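With one protein chain withheld, the remaining protein chains of the complex are depicted in position.
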């Protein structure tokens, strides 16, 4: 049907073309990392060991083995990678099921976009890190592709319920390219440190999404109508909490998965405590803002802001109390955002933010960037020892920072940047990312609102019926008829007669529970 | 009541007998593996170290420590074991809750069967690998028992809603024994390689289940009636998606948990990408087949087929683009199965397949076996280096495969099988497994349809009421009465009076949400 605009063949054709192109590009450029390839130099003895013997020997043997052994990154990355994977698919997916009429689409399109972005982000990041004519794929590739998924799903939250599948797809396609370009520029030129992606993922995803949402705003629709259609039920709120809690629990993995050594330990500890204080503070604010009751919307969202606000400095020595303060501050900021700033955004700036990503990802992300400015400006060699060089780089003039016994007077291994320079670079990354996100979001909004991408007609907003074949519940009369028919033909009428009909078999009351 | 056939004491008695026998057999034959036992030879110094010191030293010490150290398999297997555990209990359990009237039974009997099979599979596999008069239990035992659970739960999906608890139990009892026997024959005599269990688990479970289902087909019942009783609701579909997504996310663990070294890395990377392309392709097919809408049934099931189709070669060098192609192909095959092949199966072959296991496990499993034939036939020593011997075994005539620098001219360490022989053996395993599954499934079906196992009467099909004491929702009038009574006796009438009755307290509307 040409008229069934909410989903015609165009979607399937476009997506098929992308998938085929992805396969071709992977075929031309994608290769396993050496970790995943055989080592020709392995001694024959080695190959005859069982895996347990392998690992036993790995622990014990001396240098002679060291260089003939394939690196074994499973233990180093896999558990945290899977935690991040759960955050993307269960966390974001279920968090967005709160909409009474849009649960299938929230979960299903979240699933689709994530699986699409996994491939596209691997390609894009690969192109930015080519080695000769190919890029290498290992466990960290899977992990960083999942991080890019996070940015796209944050954007998805801002426009949730308001786009057609094709529009979501085009939006994701553009955003992956721009966000990875932005990250590349920040990391390589601005030397930005952002272990938990607060700048590259949270700020970018949120403001890109808000810019798209602004471009899609149709003046004829009132925000009140939109927000009425966003209603939840007890059941959908409980589904949504599955997402919230998995995001909350695994956030320490998100903030520490790519960190090293003691940086990783700190990222875990700091995030754990920031999440705890953020949760407590959210319940406090929720109680104060909602007439002495708790608000599910705040519990579902603002409890997570601590992980965002800590993201850029999760691996630094902020001390446990510092993490608690950052978490608490983020909780307050996020609750204030939902309660006071969101109405301004919606009514004055005409930006409709379905999931409140400005409050959960946007403002806490900016807070994270500002905190990183302070933390990097005040770090000292006395505190960080030799790991100071990991943060501020190497090969800089010896006079720029204070002399400590750790510094090599010959000039080797002296940090590349002063703390103040690093702080300035963090601020530059914040500005660059905000600018890049908003400008590219506006352009993307202009692109995807074109009729060619089949925008949703008004009545189809926030409605699964536009995207999914919905289940057709069988009326109890019909079910009762069928069961009655089956009864007469059972293998043993006596047995059949003994089945109680009073409970379980269809009756109107049962339909409601 | 003798007449309450759907569940009389027989079930409890039979299950009790099995559980007692299991305990006795474990008592006679089951022992901890040495990994889980103290090492007498440990030096006294060693035992005084804290675990962290242990591990610190493990990294650093030389050969002198190597042979006094208990092997420590927790890090090697535990995280992936738990992922697989989640796939069995949450993944399969929730995936099958889509049936509106059979959610308790899907989840509950999934739970029961899995816990039952864990014990029985440990025993059976133990009997096949006796060391003297006992078998040893370590972490890999738990893992492989969980793999056997997968086969039984796939079969459960084929007959879901159509058997009594006792029938499910007898079916699982037989299937564990036969499937482990089949696996033993394939691995030991046919040298089958099937790292992800596509042949031993997916093909066996699916076709055993379909054969059982065929034997249970009662001509009087129309397939249309069955499928009408299978209706879903939005809530049950969202529960079902919990299962889908956990299965999807953790499939890389399933396909790689027992792999070694770089084989494991490849299994993770390949499965990750195959799942991604399979998900994307499922949405494409779903859109094409369902009048330009997505279908929840396909999203819940076909998205997983990529992991099955890759299973037998997940650890091989199929390259990332190869994994994408296999995943995409599996997605198409599975969607075609649900849309075109399932009706044929139901109407022509009289095989009713409740969860569509033929489409998710059966045909993608066969595809996996065929792919393994191609992959093993075309592998070269140049590509695999010394790990070539891990695949094709040792001690074979030197002239059989092409000469490479890796080959030892003395004849030691030369592969046992040629690539073409291995491919032939893979095909033999496919044939053997299909035959064994179908024949044993037919026999099992004949056994469990005997009246002694209390088959369900017609009206009790797809109905929790036959298995579970269902909740009796309290009518709002009754709840209101109770709350009113409690109101008059609160500790402080003034306080009680202030509780708003307008919301939250029972009212008819509230019952519906």
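So that you can tell them apart, the chains are marked A and B in the order they are listed, and the count of residues begins at 1 in each.
In this text, a contact is a pair of C-beta atoms (placed from the backbone, for glycine too) under 8 Å apart; a residue touches a chain by one contact, two chains touch by 3 or more.
Given the structure is predicted, the values throughout are model-derived calculations rather than measurements.
For the chain missing from the display, the contacting residue among A:119, A:253 or A:372 is A:253, taking the whole complex into account.
Among A:245, A:370, A:432 or A:447, only A:245 touches the chain that is left out of the view.
Contact with the omitted chain, checked across B:97, B:255, B:271 or B:444, is made by B:97.
Residue in contact with the omitted chain (choice from B:147, B:200, B:239 or B:376): B:239. Residue in contact with the omitted chain (choice from A:9, A:129 or A:218): A:218.
Looking at chain B, the residues touching the absent chain are 1, 4, 6-9, 11-12, 15-16, 19, 22-24, 26-27, 30-33, 35-40, 42, 44, 47, 50-52, 54-57, 59-62, 70, 72-75, 78-79, 82, 85-86, 89-90, 93-94, 97, 103-104, 107-108, 111-112, 115-116, 118-119, 122, 137-139, 141-142, 165, 233-235, 239, 242, 464, 467-474, 478-479, 482-492, 494-501, 503-505, 509, 512-513. Where chain A meets the omitted chain, the residues involved are 1, 3-6, 35, 58-59, 61-63, 65-67, 69, 71, 73, 75-76, 79-80, 83, 100-101, 218, 220-221, 225, 228-229, 231-235, 237-238, 241-242, 245-246, 248-250, 253, 256, 260-262, 264-266, 268-269, 272-273, 275-277, 279-281, 283-284, 287-288, 290-296, 299, 303, 317, 319-321, 324-325, 328, 384-390, 406, 408, 412-413, 451, 455, 457-461, 463-466, 470-473, 511-513.
Methods note: only the chains that are shown with their structure count from here on.
Rounded to whole angstrom units, the spacing between the C-alpha centres of chain A and chain B is 28.
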